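Dropping the structure in here first, questions after.
What you see is the complex with one protein chain gone and the rest in place.
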Amino acid sequence: MLFTIQVNNKKIKAEKGETILSALNRNGIIIPTLCRMKEFTPTGACRMCVVEVEGRDRLVTACSQPVEEWMKIKTHSPRVITARKTIVELLLSNHPDDCLYCDRNLNCELQRLAEELNIRERRIRGRKIKPRLDQSSPAIIRELSKCILCGRCVRVCEEVITATSLDFINKGRETHVGAAMDRDFNFSSCIHCGQCVLVCPTGALHEKHNITEVQEYLNKPEIIKVIQYSSMVVYGIAEELGMRYTREFDKILNTILRKIGFDKVYKTGTGTDVCITEIASQLSDKIVNKSDTPLYISACPAWVKYAEQFIPSLIPQLSTVKSPQQITGVLIKTLVADQLSVKPEEIFSVSATPCMAMKFEARRDGMMRKGISDVDSVLTVRELARLIRLYGIDTSNLEHEPADEPMAGRSSSAILAEVSGGLAEGVIRTYHYQKLKKEPDKQIFKKLRSGGNFREITVPVGETILKVAVVDGLTGLDKLRSSFASGKKYDLIEVMTCPGGCVHGAGLPFSPSKDEIKNRAKLVYQSDETEAINLPCKSPSLINLYERLLKENPDISDKKIFFTHFEKRNVLL
Amino acid sequence: MDDLKTFLIDKVLTFESDTLLPETEKVLQQVRREKTNKPVIFVSSGTSSVIAGSEKTCSAIAAYIVDNEPAAELVHVGCTGPATYEPLVCIQIPGKNKLFFRNITEEKVEPLLNGVFHNDINEDDLAGQTGTKGFELWSGIPFMDELPFFARQKRVILGNCGCYDPESIEEYIARGGYRAYIKAIRHYTFEEVCDIVERSGLRGRSGGGYLTGLKWKHALNTSSNARYLICNAKESDPGAFTDRTILESDPHRLIEGIAIAAYAIGASNSIIFMRSGSEHAKNRLQKAIDRAREYGLFGHNIYSSGYNLDITIRVEPGAFVCGEETALINTLEGKRGMPQLKPPYPTTAGLFGKPTVINNVETLMNVPLIMQNGPEWFRTLGTERSPGTKVFAIAGKGRMSGVVEIEMGTTIRTILEDIADGIKEGKEFKAIQLGGVSGSFITAENLDIPIDYEDLKEKGIGMGAGGFVIIDENTCMVDLIRYYMEFIRNESCGKCIPCREGTGRMLEILESVIRKPLNEDSGTTLERFKGVMQLETIASVMKDTSLCGLGQTAPNPFISALKNFRDEFEEHIFDRKCRANICRGLRTFSIDVDKCTGCTACAARCPVNAIYGTRLQPFFIVEEKCIGCGICFDVCKFSAINVK
Partner (left out) sequence: MSTDLDIILKKYKQGKREDLIPLLQEIQDDLGYLSEEAIVKIGGFLGLSTTKIYGLATFYDRFRFLPSGKIQISICHGTSCFLNGSQSIINKIKEETGVLPGHTTRDGNFSYEVVSCMGGCCNGPVINVNGQYHTHVKAEQLPELIKRLKYIIEND
């Protein structure tokens, strides 16, 4: 039901049941918010969104107050502006003056508010909270002094990720956000998905920076510098650098990376193709052996840690195939090293990803061979964009260059792996092709590509009927559980931690809207539609690898390098 | 005992007629200890009595009884109110009026009892007598209800307090208890009970003054398969002890009030949410609940009415803010006690998302009386807009302190001058503070305001929950405001920015006003002044934007003090003087050369090395360096240090 309310002496249309904020935004009136997150129930913690409603003693928060027909609202009266400004000044009075050194400099919601509210003087002074810096986690840095206690991270971690690794600790001015027993993060149940970082409005949470380390190696002439990047990085860099994305953009990125100083540029997608192929053959073995237990895809490192600590009974069912990043990484340290006739330790191997958990994955025990890690340094898309800016590369008129073999090409299944369900789709396609020498009908996957945090399909492959489930975001695990409880069985289960998949990865630009994430997914599906090579086994890079390179290399021809192991973790749950 | 229980149930609780049979009355008189042929000694046993030493007094009395008067009975009763008289002992000699003796510490017991039992009464300890019809009165001894402390009170909801053994359900029933409840569940519908209470005009006593009956109706009219009634006995205010007194002195009436309220909203679960650290009150209440259960007042199909009700006590784990209703609900649900956005209000979606009514202890104490005597009776008390009475905890610098109950409409002056008997030690009156940490000050010119929600509101004063703090000239207003702000700063839940950061900043600015900086120059004066300018902005933004009542009202004491005592603030800021001589930072210390022995103790302890001298010669303080911490004053064994 629509009705009219008065805002700033003008009439606007409002809908029954919506909040004042939503009515204002629909009518093009912008008011600041800080604690609000779309799609979450409001908590009313920050009070930034206050407006004046005639007849009310106090200001009301637009993000939570439902509109009512009689309302006369002022959104920018002197009283409102003073209130908002004072609130920000109060926050700043307890905030380190650290913008120049801050991860979020020029991209910080607090900084932006201070600017928008025209704060030009430090009127309120006082004691600041004791700074505390937690660098213990391999992926995430916490700078508690920059936290404004908006609670977004706490909610995401509990309501979206279900790891519940963060909560408020203490009360009043002692309040801070922290992990169990207020220990450092490395003891906690955090699975490094980084979703909390993605929603944090300030520099209180950010990824562990590896740029300096990468830069250092880039300056070492005796070292071979290589980089791998996944398909999502290409979109992400375009977004982050404000450039227009085209289908040829990866070729521009190759040029940029070489300009920066990387000797070799590889596509993680080749690793993804390997990953898909190997999982497909594990699936095949499983079907042949008539095994009853499902095969869980373990390509998402955050999900793997989640399983290791919360559901250790599941570990035997996790596919032992390494993730695309690690497969590409190990190929670099073995095959590429051989090709270039250097020792693996003479290669510095960087991975650029949309994922934050991969920083952690690269440090896992099972991701080393003879003391040499598969991947040396992991950069998020944001970091890579920073590196590009740092090297002052003019991105306007660049040549198109191909990536380096043996990992220069990939199938469109590899790009599909960036969305939830995509990896499963690739595995089914491959399996289907292996068995029947043709791809399954595309229609079958429609349901796998639809929304919702839990999706399932059945795929007939000759005699067998594959039962596949996709858990899109860990909240879907509940539905999987009830499905099991009702007696259902699955052959293949894909679990992705970030809702939507890696298109929603925490290494991509901050605070993406749902539309932006959808748009990224759309680009992924478009590529799959338009690219010629859909199956991993048809990608020349993969064929070359499997048919020739692996066979020529007795050291790795057993493919053992593609597998790893998982074990129960003891953390404070 | 069981016989008495059956008797009380059959002849009193479920007796259909309003007037009881004469023979029933006779038994009840016995239960009430009115007709007894043995001496009875009543000792009040509330927390304030215990703190004053009543436990030792009791042991002494018990020992005395064993040795001298084996027939006598010792009874623990609740609190009569005048905390200043604690330990309060009341003695009833068969056939005679009760005599009250004040401040009976253990060593006074023997002479006192010797006197009373041998007709040689020590007038010094005597407070007064209370009369019962047909009893012999003591000549020349004033009646308790003629004492100024009691004369201007109207003890309605406290009527039972101090008169009976709170652990005895029999006595409560003998005083008419639980009949209203049984009648309600057997003869009235939910709506009818809500109606009666709404018609009585009872308003929530926690401060806001919301119509209780209306609140109940909101909950009753929200359709749901479960509802909850919560009694808010959190009593967060740092200067209040009315709820605790009620809990300790008349737990049964509270339980009856809760039961009726629960019935009125159709709730089958009720919870008493208690403040922590009141073990005594909790134990009393638990015993009372257990007894009520034995009497079948809780459980399934209570007295064949078809109504089920359960009651539990939950102790708050220590946070001021969880007295706020949404925070309280979070606490009960096992979450951090942080307030939540309203709407939805608890009456629509409260505990576990179900309609929930939260009422204050005092509010609920009124309910059995309203049901017993009718809404019209209730309206005869108090004023048109605020019917009934109000309980206050008088604390601070009055000559009398304790828990008192006045009729609405009584002026603040009456409470101050008659009931509290003015200011202690002949000091000058400065202000009354109503409503605790979120309240405001009442100065001399406003003393004639009647206690009434609207009258107070017109003057910008909140009624509060029952704090009545008397402040004299020896209190520094700036320091008091700092105290309140420190309390609130510590108790802010930290959820919303204006309150979390605002209380901290306000406190720091106030601290800067009462402390001396290491070097004072014109710059620091200016800074201090700027700080004070910010105080008013921060205060108004906090009021305007905070999420819950705590932050919204936190600046009240400051705003009110600034309005009424601006000169005192200015003295602190500009002249660096504290007229009450409280603010340590602003005192000047000097050494009296005649008294100083040169022992060096002070110089050794001075944190800023402001004291110089040669051993065994008089020392001196360099005023510019001294920060006024007062350590030297404390350590000097020869009283050689002067403070100004």
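By letter and in written order, the chains are A and B; residue numbering begins at 1 in each of them.
Simple rule for what comes next: a residue touches a chain if its C-beta (ideal position, glycine included) is under 8 Å from a C-beta of that chain, and two chains touch if they have at least 3 such contacts.
If you're wondering where the values come from, they're calculated on a predicted model, not measured in any experiment.
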Touch with the omitted chain, as defined above, among B:397, B:572 or B:587: B:397
Considering the whole complex, which of B:58, B:144 or B:319 touches the chain not shown? B:319
Write down which of A:95, A:142, A:171 or A:449 is the residue touching the left-out chain. A:171
So one chain is hidden, and I want to know which residue out of B:277, B:353 or B:523 touches that hidden chain in the complete assembly. B:277
Using the document's definition of touch, tell me which of B:38, B:187, B:300 or B:335 contacts the absent chain. B:335
Touching the hidden chain in the full complex, which residues of chain A are there? Just list them. 164-171, 179-182, 188-189, 572-573
To test your reading of the contact rule: which positions on chain B touch the chain that is missing from view? 46-48, 50-53, 83-84, 86, 237-241, 244-245, 276-278, 314-319, 322, 331-338, 352, 393, 395-397, 401-402, 433, 436, 467, 469, 471, 475, 480, 483, 487, 493, 634
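FYI, only the chains that are shown with their structure count from here on.
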As a quick test, compute the distance in whole Å between the mean CA positions of chain A and chain B. 55
Considering the complex alone, what residue numbers of chain A touch chain B? 42-48, 50, 58-59, 61, 64, 66, 79, 82-83, 86-87, 90-91, 93-94, 123-127, 148-149, 167-168, 170-175
Using the touch definition up top, name the residues of chain B that touch chain A in the complex. 319, 321, 336, 340-341, 343, 489-498, 500-505, 508-509, 530-531, 534, 537-538, 541, 543-547, 552
